[in-house]
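Note that this complex is displayed minus one protein chain, with the remaining chains in position.
Now for chain A:
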Amino acid sequence: MNIFIAIVLWLAAIAAAGWVFRFVGQKVTGNKPLFRDMSYGVAVGYILAAVLLVWLGWSYVLSRSPDQTIANKYFFLGKAVEGFLLFAASAWAFRIFGRNVGSAGTRKLFRSMPLTASFGILTIIIYAIVAIFAGAIAPYGQEEILGAANVVPGGNPAMGGNPDYPLGTDQIGRDILSRLIYGAQNTVGIAFATTVLAFLIGATLGFLAATLGGWLDQLLSRAVDVLMAIPSLIFALLLMTIASAWAGSEKGLLTFYMVVIIAVIDSTRVFRLARAVGLNIVVMDYIEAAKLRGEGMGYLIFREILPNATAPLLAEFGLRFCFVFLTIASLSFLGVGIQPPLADWGTMVRDLAQFINFAAFAPQVASAPLLAASAIALLTVAVNFVVDWMLHKSSGLKE
């Protein structure tokens, strides 16, 4: 219960400090408008932000302290502060780079870009490079079982590490760094393929329903309504049960079934959007003109509707990729997604999760599962930042 009392005391202190801050500000600056019109809530907000910043800075200092128990306790906060600053700095540098290099169009794009979006683009590029060249970057193979199991991350022999394996090895002796790198290829690659498949199915059917209308539209729309009434993760788990019975002991086949299942489930959401966008386009005059010219259905969908529906579909592609990626990661985490021996982040988190309990004594050990989990989080956050920026830009919401 002590901790709750401490929280209440801290809040009371911050509330009091907010009042003092405003009062002193008014007296010292001789009632400048900034302090004169400041509401009490804003004053408390300033103090709260200041306290949080000081606390973060102080924990960073503590994480560097020579006393090992204290340093261990603040290890993760310290790393988080370091990581945040590193990301912010690289995003900032990337934006400067983008503003000065490239064609006039891209330079203009980078000028109005918020830092979050440039961070997102940079992260996506890095992930793409790592995923494509995983075989060349990774020091070891993803299925390669090396000499020592459970080598501690950090590469410090004094603490049970090994400089050959900078992030250590897992419970059966596979290099964690290599598996993380291959995970980019497997997890991101499979998620990407699934999203593309979902878009092929969903967009084609959606446009078809929009152009043809009639009973086909009714049939597809009602079918999609039913499929969307079942929560997607639950439905995916149900279908995976059946798929695992179908696939039997062939693990590769199960991964393939998973791709199809998730693609079908997610294509319902794409269908909704494609149909809605398509319906707006179908009533345009140029579609009418194309129809009168006697163009076929394929021409109508791919040459007339698709180019005009790219912008909303592209934003949806980013969001859909996030959902698919998270679904696959969750399925793998639950043990029914991507199957071993393929390296995959969700599975890695599940396998290494127990090491988190050692965080108080050996923070390096506990960082392995968190690295895999944050690899997932980082990509989805990055994609979401970019999509958010794109939507903000295209909607013209400037407020």
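For this structure, a couple of remarks:
Here is the rule we go by: contacts are C-beta pairs under 8 Å (C-beta built on N, C-alpha and C of every residue); 3 or more make two chains touch, one makes a residue touch a chain; residues count from 1.
The working rule: contacts and distances are computed from a predicted model.
Per the UniProt record, the absent chain's protein name among "Glutathione transport system permease protein GsiC", "HmuY protein", "Electron transfer flavoprotein subunit alpha" or "Rubredoxin" is "Glutathione transport system permease protein GsiC". Checked against the full complex, the one of A:Val81, A:Ile126, A:Leu253 or A:Leu326 touching the unshown chain is A:Leu326.
Only one of the listed residues, A:Gly102, A:Pro231 or A:Gly252, touches the absent chain: A:Pro231.
When the full complex is taken into account, the listed residue touching the unshown chain is A:Ala245, out of A:Ile5, A:Ala104 or A:Ala245.
Within the complete assembly, A:Thr116 is the residue of A:Ser90, A:Thr116, A:Ser221 or A:Asn308 that touches the hidden chain.
Touching the omitted chain from chain A are residues 3, 39, 41-42, 45, 49, 73, 76, 116, 225-227, 229-231, 233-235, 237-242, 244-246, 322, 326, 329-330, 333-336, 346, 349, 353, 356-357, 359-360, 366, 369-370, 373-374, 376-377, 380-381, 383-385, 388, 399.
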